[in-house]
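To start, the structure itself, in structure tokens.
Removed: one protein chain of the complex. Kept in place: all other protein chains.
Our next item is subunit A:
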Amino acid sequence: MPARKSEEHPPSRFLPADPFLRFTHKRAQPMTLPTARSQEPGLEMSFKLQARFDARQGNRRQPVNLTAYSRAGSDNSLPATMAAKALLETVHLEHVPASHAIHITLYRNITNASFLQQQLLAGNTSFEYALIDASVVCLSPSTSSKLFGPCDAPNITDTPFAQKIVSRLHVLAAAFRAINDSISGRLRSRNVHSEIVFSLSPNNNIAESFRRFGITPDTTSLLIIKVSTPTSPTTASEVQAHLDAEIQGEPIPFTDSELAQISDIPRIKKIYKLNNSGNGNGGGKKKEKVVNGDGVNGVGKLTAEEEKKELEVQVLGAMALRGATN
């Protein structure tokens, strides 16, 4: 047991032999922003903030503005043009027809996010992917509200850089819902790929779901999903070749442990409105705790693993209930 544990979390994980791979975002992230700031203190930041502000307000009318200011000068400390092979994984979901295979891959240290987003906005069909932002937190909510000023919008603490993906299942569930809706002709957005991003959302606001979960010009970590459909069948090797040519970033395996390292639990709870979950004292107050103290039902004390599992299923429930009106 101890031996296995050390396999899962080796201290050397962040220091692989390959020097390029040393630029994990945990290390790279703090370095990049200060350099961008120090180079052009005033102008550069204000442009970037304006772009982010537009993105928050949902100003999709000006895609050029969104991308024009992007990332100038930043990320110069990263290995920019790493032509590494995408770690593509093909999954066949249960109940979904065999013709609807999904190809998934995860990248970090993406340097051409604005280009990718532009392709999406332009409707370039060869870039028909679900592009899900998986970047780590960069601006804390308090910093964000300081910069943007007070705002009564509910998503004011919605920093553009919060990793909102809990686990593999979280993503697969979104894909399942999108494919199921697509098969039964109930897509709410443009195609099955945008529907995957929309499926991650707990509410019916499509623009907000793209803003929260979709790619932004500042995205550094990116989750890419391609659904192969009978009308446009796509093989893994085709996706692989296209991504290898177009994505500038460092491929990492799409695993729970990679996601868990960077997921921002408080943000996820906020988005899915799971904050009132008082595990152990739900409806009752102190009295109930006494009952639990007897150990009658064995709940109340959850390990970190169980807590994550619990968060995961609650997120799945919130996603499944999206659009429930009657």
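The rule is simple: a contact is a pair of C-beta atoms (placed from the backbone, for glycine too) under 8 Å apart; a residue touches a chain by one contact, two chains touch by 3 or more; residues count from 1.
Criterion: contacts and distances are computed from a predicted model.
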Could you check which of "EKC/KEOPS complex subunit BUD32", "UBC core domain-containing protein", "F-boxfbd/lrr-repeat protein" or "Plastid-encoded RNA polymerase subunit alpha" matches the UniProt name for the chain that's left out? "EKC/KEOPS complex subunit BUD32"
The one residue from A:97, A:123, A:233 or A:266 touching the chain left out of view is A:97
Check each of A:107, A:129 or A:176 against the chain that is not shown and name the one that touches it. A:176
Could you list which residues of subunit A touch the chain missing from the display? 93-98, 169, 172-173, 176-177, 180, 183-184, 186, 274, 276-285, 287-288, 290-292, 294, 296-299, 313-314, 316-318, 320-321, 324, 326
